[in-house]
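Apart from one protein chain that is not included, each protein chain of the complex appears where it belongs.
The first chain written gets the first letter, and so on, giving A, B and C; residue counts start at 1 in each chain.
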Amino acid sequence: MHVAKGVTRVFREMPRLVAVESCVFGEGTLPRLLVLTMSCPDRIGIVAGVTRFLAEHGGWIVEANYHADQKDGWFFMRQAILADSFRLSVPDFGSRFSSIAEQFGIFWKLSDTQYKKRLVLCVSRQDHCLSDLFHRWKTPEAGFDIVAVFSNHEDLRPFVEWHEVPFRHVPVAPGNDDPAFEEMARLYECYRGESMVLARYMRILPPWFCQRFEGQILNIHHSFLPSFVGARPYHQAYERGVKLIGATCHYVTGDLDAGPIIEQDVIRVDHGDSPEEMARLGRDIERIVLARGVQYHVEDRVLIHGSKTIVFR
Amino acid sequence: MHVAKGVTRVFREMPRLVAVESCVFGEGTLPRLLVLTMSCPDRIGIVAGVTRFLAEHGGWIVEANYHADQKDGWFFMRQAILADSFRLSVPDFGSRFSSIAEQFGIFWKLSDTQYKKRLVLCVSRQDHCLSDLFHRWKTPEAGFDIVAVFSNHEDLRPFVEWHEVPFRHVPVAPGNDDPAFEEMARLYECYRGESMVLARYMRILPPWFCQRFEGQILNIHHSFLPSFVGARPYHQAYERGVKLIGATCHYVTGDLDAGPIIEQDVIRVDHGDSPEEMARLGRDIERIVLARGVQYHVEDRVLIHGSKTIVFR
Amino acid sequence: MHVAKGVTRVFREMPRLVAVESCVFGEGTLPRLLVLTMSCPDRIGIVAGVTRFLAEHGGWIVEANYHADQKDGWFFMRQAILADSFRLSVPDFGSRFSSIAEQFGIFWKLSDTQYKKRLVLCVSRQDHCLSDLFHRWKTPEAGFDIVAVFSNHEDLRPFVEWHEVPFRHVPVAPGNDDPAFEEMARLYECYRGESMVLARYMRILPPWFCQRFEGQILNIHHSFLPSFVGARPYHQAYERGVKLIGATCHYVTGDLDAGPIIEQDVIRVDHGDSPEEMARLGRDIERIVLARGVQYHVEDRVLIHGSKTIVFR
Partner (left out) sequence: MHVAKGVTRVFREMPRLVAVESCVFGEGTLPRLLVLTMSCPDRIGIVAGVTRFLAEHGGWIVEANYHADQKDGWFFMRQAILADSFRLSVPDFGSRFSSIAEQFGIFWKLSDTQYKKRLVLCVSRQDHCLSDLFHRWKTPEAGFDIVAVFSNHEDLRPFVEWHEVPFRHVPVAPGNDDPAFEEMARLYECYRGESMVLARYMRILPPWFCQRFEGQILNIHHSFLPSFVGARPYHQAYERGVKLIGATCHYVTGDLDAGPIIEQDVIRVDHGDSPEEMARLGRDIERIVLARGVQYHVEDRVLIHGSKTIVFR
């Protein structure tokens, strides 16, 4: 192999010295970060241009991810910058970054982890995803606040209100669901929701609602999509005799269960499992897949690219 | 959430245009790449400095990975550059890159995927890992050549020679194994081996041998390390009654089964599985874990950092 | 292949007729079952003898599991019988079954799923396993009741009491823990606990306590045992650089983290995950592994055999 080596010492002999400038976090503390996500047509010099800009303003990068879609010629990037190191405020960032953004045709977004994303959860009667998200909300690493829960049923009100979160009952009239979704849209904006999570919400959203909040609505579907679209996927899985069942977290679009997939996982079943047992086993996967999807979303790790996602885990 | 947005159009509205400069690969063709791996004390400006250097010489980056070890204050990077786009030859790279390397204290290596890594395999009597690696060697994406097979037994000679690879029988005398390993070291250098893969080689290498070829020897251990170090791990697993068995690919050091781990995986077993059945099930995991470990290694995706690895998958 | 065939029609041509005698359960209803678990020295005729006895009393078997440990010559069986079909009451069973039990040297137990197992949970400050078990308790398929929660801290009292479950604070004095565990033993019996679940209880039980309640205490250990016994397993995993982390549900014995393993599972990590991130990822595995272990235990699917378990899933 033709190899050029820079220095005589190789990696394995590397001293474990701690650089003077390094930033060592205390255990368990989560530093405040600025998260820059961006995309643009792929070309030479993007990373050099952007990272030079960040370095010039003191930005200490603690996590960086890149993806080049070679088929479409499009480039994606996520940079997590230590907020304390960066000498530009979030409002100032835009004006200073604009010349680089224009040069490369960059679409970008800058988030501050100090401000948690405001989630509205939608549920029906099942509470396994709801209780899981409430539990995670209480952990220090949750990047979100639950600001309200909407439901077409009253069942889960006591649980939600015990957590001191507003519970709004929005019943959906059969054959005329528009008024209900207009009310939900109004409430969502009223609570200043930034994302809506369908945590086993059992009604189909109308197309106008999906379009209005495109990229903001996450759903958990209880199958490994694209298998078993629509109703009663565990019964479909049982009838087909599959040996693994799954769950899919995806963005909601006007096409039922066809939006960009964020996360999926599966669990093994066998001939002895009835549809009811599959549903029981599947709930564990639904909860985890939805939790992961929400976490990736609120940490700005998900970039939507056409009908697919880039997930910088 | 406090968010600055660069442009009014957001990601999901992104046009699927193909940039003029983009490089679309034909299906199935693997482009020639230059792979730069490096590490240095972490500080601000490393990525900016290095990527600017690459951009100045036309380097089109198709894959990039970064890792900052915040505990040790050490930074790691891997850049895959399209060879055709880069205006520096491999020999010239060193002299031009030296000022940046000195500025940041960078240890670096540049590989050219056109030159495949020269592997020597060591085996005893079992052939499942050997035959798996031979099979992968024949695929277009293999980044390695098998230049010789060493064994302490004659059993696998016909299989190896049918593939037109030299087979060298090096018997190891009980109680006096140094002559055998001296011979293996001599042959390894004779065949200009660049890495040695212990594909179920059932002898313990002497410490001097491990040190001499540190970072070059990969082993597959048939347990999920650090559980079940040493001999007969499936029998140990059976006795302990574990519900999953595993395999571990690691670099060999003087400490038995304690070198830096590259890859691991597991498979489910239950009370009905005897040690022999565990061994049978385990072979599927051993083959895959070793194959992945070898692939990561030959593609320069593994950086050794003390007793651990960074694996840029 | 030498094959005898019983009839000309083969399996794939089997008519999908529903036998007149068959018992079709309505969706979602869980039938009342009698669960017979037993073990004895292995010999010919055990299954014939026992199943004939069950059939003579009308027992409709809906699930059956067998295991013969060929190394030890010991036989294990679990039979789930539809309670409505069986003409013997649970108290009468013993006297009628005794002649068969004596003939084969059978140790046996008969449980009625109508009576749910009485669990006492022990916790410290972390609530992810606790809240998960509370959630499952509310589902129709839970085979257990949570009759009390013991803790060495007061933190989780509000959550427990909201669920209207008694919360007993039993602080453990450093260097003199016997009085605390004597109190816990007294309370456990007071609440007529049938099993004790250590749901991230962070104190080591004294040997006398483990022996007194042998086979009744389940623990969740946050590593893939036998790796990383004892304190801070995620830190140990981080230091060793493993690529998968796990959790283990096991019966507690006097040997720390060495009791019979009931269930294990793992999740992938990489070089970028700090011990804190491993702990976060690991919590999802801990909850599921503990939940599965508890379910197998309360459904009498686990038979302890020396230092190992048979789990009839």
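The definition used in the following text is that a residue touches a chain if its C-beta (ideal position, glycine included) is under 8 Å from a C-beta of that chain, and two chains touch if they have at least 3 such contacts.
None of these values were measured; they are calculated from a predicted model.
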_Residue among C:P207, C:G230 or C:G306 touching the omitted chain_ = C:G306
*Check the options A:D42, A:E263 or A:D284 and report the residue that touches the missing chain.*
A:E263
*Where does chain A touch the missing chain, residue by residue?*
67, 70-71, 224-228, 239-244, 246, 260-266, 270-272, 274, 305, 307-311, 313
*Would you write out the residues of chain B that touch the absent chain, in ascending order?*
27-28, 63, 127-128, 131, 135, 139, 141, 162, 272, 275-276, 280, 284, 288, 291
*Quickly run down the residues of chain C that touch the omitted chain.*
1-7, 9-12, 14, 16-19, 21-25, 37-39, 41-45, 47-48, 51-52, 54-55, 58-66, 68, 70-74, 85, 90-91, 93-94, 97-98, 101, 106-112, 114-118, 194, 214-215, 303-306
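The working rule: only the chains that are shown with their structure count from here on.
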*asked:* Using CA atoms only, can you tell me which chain is the most central one in this structure?
replied: A
*Have a look at where chain B meets chain C and say same if over half of the interface residue numbers show up on both copies, different if under half do.*
same
*If you average the CA atoms of chain A and of chain B, how many Å lie between those two points?*
32
_Roughly how far is chain A from chain C, centre to centre by C-alpha average, rounded to an integer in Å?_
35
*asked:* For chain B versus chain C, what separation do you get between their C-alpha means, in angstrom?
replied: 41
*Quick one: which residues in chain C touch 2 or more of the other chains?*
272
